[in-house]
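Only one protein chain is missing; all other protein chains are in place.
Labels for the chains are A and B, by order of writing; each one numbers its residues from 1.
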Amino acid sequence: MIRAAGAVALAAVCFLAIAAAFFLLIGKPPLQMLGTMVLYAFGDGYSLSETLVKATPILLCALAIIVPARLGLISVGADGQLYIGALAGTAVMLAGTAARGWWLLPAVLLGAMAGGALWGGVAGVLKARIGVNETISTLLLNYIGVLLVNHFVYGTWRDPANLGWPSTIPFPPEATVPSLFGTRVHAGFLIALVGVAAGHAWLVRSRFGVELRVLRENRKVGDMVGLDYARNAIVTMAIGGAIAGIAGICEASAIQGRLQPGLSLGYGLTGFLVAWLSGHSFVWAAPISVLIGGLIAAGDALQLYAKVPAASATVLQGLLFATALAVAGVARRQGARNG
Amino acid sequence: MAEWAALAWFAAMLRSATPLLLVLLGETLTQRSGIINLGVEGQMLVGAVVGFAVAATIGGPLVALVAGGGAGLLLSLVHALLCLGFRANQMGSGIAVWILGLGISSYYGRSFVGAKVTTFAPVLGVSPVIWSAILLVPLAGWWLYRTRPGLVWRAVGESVDNAHALGIRPRGVQLQAILVGGVLSGLGGAVLSVDYTQTWANEITKGRGLVAVGLVIVARWNPFLALPTALFFGFFEAAVLRLQAVGLEVSSYLLACLPYAACLAVLIAVHLSARHASYMPEGLRGVFDAERRI
Partner (left out) sequence: MIQLRGVVKAFGPVRAVDGVDLEIRPGQTLALLGENGAGKSTLMKLLYGVYPPDAGTIEIDGRACALSSPAAAIAQGIGMVFQHFTLVPALSVRENLLLTWPRTRWLLDRHHQSMLASLTALAPALDPSQLVAQLSVGERQLVELARVLNIDARCVILDEPTAVLTPLETDRLYGLIRPLVAEGRAVVLITHKLADVTACADRVVVMRQGRIVDAAPAGERSSDQLVRAMIGESQALEGDPLPPSGRTRLVVRGLTAGGARDIGFELAAGEVLGVAGVAGNGQQALAEALAGVLAPTAGDAVLDGRSILRRAGRGAIDPRVAYIPEQPRDNGVAGALSTTVNLALRRLSAMPAFPDWSREADAARTLMRRFDVRPADPRLAADALSGGNLQKLVLAREFSGAPELAVACYPTMGLDVAATGAVHRCLLDLAGHGACVVWFSEDLDELRHVAHRIAVMRDGRIVGVLPRDLASRHELGRLMAGPSARVA
């Protein structure tokens, strides 16, 4: 426990040093920059809400990665699952938009979950039955997912009333994920927290969670005692996909108001980073998502107010990931050496 | 006239395939030493942006390509440091490098969006870069199978422990392999922006580097097979443009799915035949099969 805390502290210190070096490199005063970022992320009510707005899809995508990771699958497909989930949910919305009712929102959510589950499940099937590496297949499926959404948004679903920018018709209120306290933060954040709790309860102490761990550690032994790797691979990938699908439909309905290109701003990749940083733990994914969400929200604000390109947030994420990997590697070697 | 059309199609195929061929060759050689590098996508991106920046400011496509290769080399050092120095997980490290490449290329490329550069004059109808890339294939293959350093690389890829017991320094070899992959992927990116599209756009590589990592399996980790594999992908890419030009009534976005779907389909076919496993360097098995903790 203490060793883990020490490793985290070391990683944080190293990252801050490297981030400071990055700021120096681009010609900005490092301490001031870091302070400004913290302000833009958590400084006032508006900043906090923007941070949570970003944190929601990131956390959902992180969950989408953590569930299959319990089985040892390294999926990077949250983006593609997000897109296809949004696609499916939008399809439900378009079909039911004429006959509106209270049932529209649950139907849209279920549709999104189904779409995401399908996209994740495909990669699961390819891995389980054919042996195609899931990292590669999910990466390819990401690109296909984005293109499929573009196809519909530029094509048959295009809203004729919106001449300047391709998008669907706006989501009616009955199909929109409700907002919390009138801010931009929406119920998706609550769904994500429920996901964290459910994931932790279901996959950590339960028999199912232990079965996944056994299969992850030693597939042969798991097979011997009757555990089905193939079925579990498909199930975990599908569940992860469904969660990412929720992220997609929330972004489309609540944040952007319509399905349009550029639905995800790299949330899938950021979710992967969060999943890794949290050590694939459900509980830790939540606070880390908020931190990284703050980083990205601050990056956006920096671009608006300080003329620092938003791409610097991406660079910082990369530096953070690299630092965490390095420290984790060192900690693991120390641990092995000390027995 | 039909011959001209076919030739034009073939030329388009070659042009599409060349950036991918360079990355594929680089990643094949890297994986031969037992290291997988998903970061080639990021390396391609920095190669593309640096190459383009050099071509747009200083001018001269040759200098630009060299600069691109150098940029790829530098970024690959991160992967080498993480995997070999800190013993980090290879998949995670590759993605970290990819994210870094995305960020850096976005950051420095923003002032170059939409700019244009000029490239080499064509030799025998296509850019001389393409001929050079094609020449690299038998060169790499001959080096891997017929020289002592190539033999050492293959031994390291099969078993790091055995190589160490035989008196080889495996980490030195793997470092070289990652750096070679870095130069080639950076070069591939520079070729993409400077020679092929002659422009810069954000995320210009569109996943070509990641596709290359998948295609290494299809090419059976054999540099000689990198050429037909890259041509296969180039075929689909060229088909996307040609079919649109012909006026095919299919959305350009669906067509754009073709290369990725084709790559996935070929991967599935290769795995179904189950022969790929015998060609895989043993050192990669821990990364791909994931039956052990990574």
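Keep in mind that, in the parts below, a residue touches a chain if its C-beta (ideal position, glycine included) is under 8 Å from a C-beta of that chain, and two chains touch if they have at least 3 such contacts.
Please read these numbers as outputs of a predicted model, since none were measured by experiment.
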Could you tell me which displayed chains border the chain that was left out of the figure? A, B
Using the touch definition from the top, which of B:Ala8, B:Leu151 or B:Ala274 touches the missing chain? B:Leu151
Given A:Leu24, A:Leu39, A:Leu193 or A:Val210, the one touching the chain that is not displayed: A:Val210
Interface residues of chain B toward the undisplayed chain are 146-149, 151-152, 154-155, 158-159, 161-169, 281-282, 293
Kindly note down the residues of chain A that lie in touch with the hidden chain. 205-208, 210-211, 213-214, 217-218, 220-228, 338-339
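Assume only the chains that are shown with their structure count from here on.
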Per the C-alpha centroid definition, the whole-Å distance linking chain A and chain B comes out as 27
For the complex, which residues does chain B have touching chain A? 38, 78, 81-82, 85-89, 91-93, 95-104, 106-107, 110, 206-207, 210-211, 213-214, 217, 251, 253-254, 256-257, 260-261, 263-264, 267-268, 271-272, 274, 288, 290-294
Chain A residues touching chain B - in the complex, by the definition given at the top: 26, 72-74, 76, 126, 130-133, 135-137, 139-144, 147-148, 150-151, 154-155, 216-220, 266, 269, 272-273, 276, 309, 311-319, 321-322, 325-330, 332-333
